[in-house]
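Let's turn to chain A:
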Amino acid sequence: MDLIVESVSHSYGEVTALSDVSVTVRDGETLVLIGPSGCGKSTLLGIMGGVLAPSAGRILTRGRAPEGCLNPLTYVFQDFALLPWRTVEGNVMLALEHHPLSAAERRRRVAAVLDLTGLTDFASAFPKQLSGGMRQRVGIARAIVVRPAVLLLDEPLSALDAQTRELLMEEMIAIWTRERTTSVYVTHNLVEAIRLADRVLVLSRRPGRIKRMVEIGVPRPERAAPEHAAELARLHDELWSLIREEARLADREIQHA
Partner candidate 1 sequence: MIRTSLAAAGLLLGLLGSGMPAPARAADAVSVAALHFVSSAPIFIAKDKGYFAAEGLDVEIKFFDAAQPIAVAVAAGDADFGITGLTAGFYNLAAKGVLKIIAAQSREEPGYDFVAYIVSNKAWDAGFRSVTQYPGKSVGITQVGSTFHYNMGMLAEKLGFPLSAVALKPLQSIPNVVAALKGNQVDSVLLPNNIALGLVAQHAGHIIGYVWQETPWQLGALFTSAKNVAKRRDLVQRFVRAYQKACADYAAAFLQRDASGKRVFGAKADALIPIIQKYVQPRPSRAQVLASVSYIDPKARLEVGDIYRQVAWYQKMGMVDRSAKTATMLDLGFIPHQLDMPRQ
Partner candidate 2 sequence: MPEPVPTRPQAAPPEGEARQRVLFRAGGFEPSAGRIAPWIAFAFILAGWQAASSSGILPALFMPSPAAVAAALWNQVTSGTLLMNIGYSVERIVWGWLIGSSLGLLLGFAMGMFSLARSVGLPIVSALFPVPKIALLPLLILWFGIGEPSKIAVIALGVFFPYIISTYTAVDGVPRNLIRMALSFGVPTGAIVRKIVLPGAMPGILAGFRITTSIALILLVAAEMIGARYGIGAFILAAGNLMQTDQLVAGVALLSILGLIIAFILGYLERWLLRWR
């Protein structure tokens, strides 16, 4: 399923966060949104998934959702957004409870994603008992249990330490390769972008506009190979030069919140 963003603009009161953004997320691809802080990338993600009403423009889908999809546009949150009073299993179950499935089918699906994310042993643990990495695995499990057409990830790794981030990235690549999930991934981390993206959409600072679309030509599974190191380094530098000056300005800005 493709996800089409058609001339979307958005403003919070006086502040224009997004200005005339149009982009199409192609079925099966991973599109990474990067940009300096305050460029409206999270806003764009919210609009894409229909949890934020844009001031102008619209979002369209094209094509059919995959077989058994319960929630076509599904989020993974930076802060995990787990219910502290539910166990790991209960948190994943939440996404299924309001759908007409048999209890056995629900349990089967939950067991499958817990297995996929390595959470089977933690099924009856409460979130407060888990490390940050484990919590985000629950967030991912909850998202994939509904077999989404497009996965919308809002800086899913930024609350984690570097080592956990590395581990989780490998797992996500493995899962995506298997499931062929379409994803939109918001980050401010260029390494993550280059590791995960098929294409990187660079947004400019406020108001957020499309600055450049950068294609990562190296197939994802091969990006660890040494022969691609130079190419990936070049891409990294290219992306950095695109956002460096604006990141510096953003850093020096006084928050108006």
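As a working rule, a residue touches a chain if its C-beta (ideal position, glycine included) is under 8 Å from a C-beta of that chain, and two chains touch if they have at least 3 such contacts; residues count from 1.
For anyone wondering why these and not others, all candidates are chains of the complex that A comes from, given by their letters.
Note that the structure is a prediction, hence the values are computed from the model and not measured.
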| item | value |
| --- | --- |
| Among 1 or 2, touch partner of chain A in the complex | 2 |
| Chain A residues within the candidate 2 interface of the complex | 49, 51, 71, 73-75, 77, 79, 81, 83-86, 94-95, 97-98, 126, 128, 142, 146 |
